[in-house]
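Left out: one protein chain. Kept in place: all the others.
Let's look at subunit A:
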Amino acid sequence: MSQGPILELRGINKSFGPVQVLHDVAFSAHAGEVTALVGDNGAGKSTLVKCVGGIHQIDSGEYFFEGRKVQVHGPRDAAELGVEIVYQDLALCDNLDIVQNMFLGRERRSGLVLDEAGMEEMAAKTLEGLSVRTVKSLRQHVSSLSGGQRQTVAIAKAVLWNSKVVILDEPTAALGVAQTAQVLELVRRLADNGLAVVLISHNMNDVFAVSDRIAALYLGRMAAQTKTSEVTHSQVVELITSGRSGELGLGNGNGATS
């Protein structure tokens, strides 16, 4: 892709009290591409994503969107930019039904009243696009869904809005083989439709199957961000486990290549 990244972070620092979780992290995502964000447990992937989504405020650093410097103070700011996130813990309300969850915080209304029929229609269309057909009714409570179905609802919630960036935090963790393949296919399809997709995953096969770029976090530092075609499986594993691999990684400048 010739244009610059649609989403770019520079020098992000984030601490929780005395614990610094992110150190001077740079990260970018490009339209039409899948960027895989990898790293060991506790490396700071989810924290980085929450900073992007406005759930956590960054301590310092710059946030660029479509080349403009922006301030993201809350989830609404991120949503307004066109950034949608599927969180690792899904963040669904068990006591609400599928449609209510998908439109939560952004309900469609006519005047004062909620436009229930309109929302249900849109939700049905989106779920159909994701080829979800097992849910018995869109009006069933999320608490009655299986883990995979919940995951699907969370993903549908993110793609419902005409977003520009979709970030998925371990979306396949709870899924079976067939469902995982479907999510990966969806991830690819979203990118091919021109969205910037960020995929967090621990599965190297998945990462290599769908991603165009790989960003590796190591203990809260960005070890490297490279094109997928330029690295091997074992190099990425090395980046994840030790933060460096030959020329790549920490200790050789700032690590952020290409």
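By our rule, a contact is a pair of C-beta atoms (placed from the backbone, for glycine too) under 8 Å apart; a residue touches a chain by one contact, two chains touch by 3 or more; residues count from 1.
Please note the rule applied: contacts and distances are computed from a predicted model.
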item: Omitted chain (choose from "Xylose transport system permease protein XylH", "Sarcosine oxidase subunit delta", "N-methylglutamate dehydrogenase subunit D" or "YpiF family protein") - UniProt protein name; value: "Xylose transport system permease protein XylH"
item: From A:70, A:96 or A:204, residue that would touch the chain that is not displayed; value: A:96
item: Hidden-chain contact residue, picked from the options A:126, A:182 or A:228; value: A:182
item: Residue, one of A:40, A:66 or A:121, that touches the chain absent here; value: A:121
item: Options A:143, A:193 or A:234, residue touching the unrepresented chain; value: A:143
item: Contact set of subunit A toward the excluded chain (per top definition); value: 53, 55, 74-76, 79, 87, 91-96, 100, 104-107, 109, 112-114, 117, 120-121, 124, 130-134, 136-137, 139, 141, 143-144, 146, 148-149, 151-152, 175, 178-179, 182-183, 186
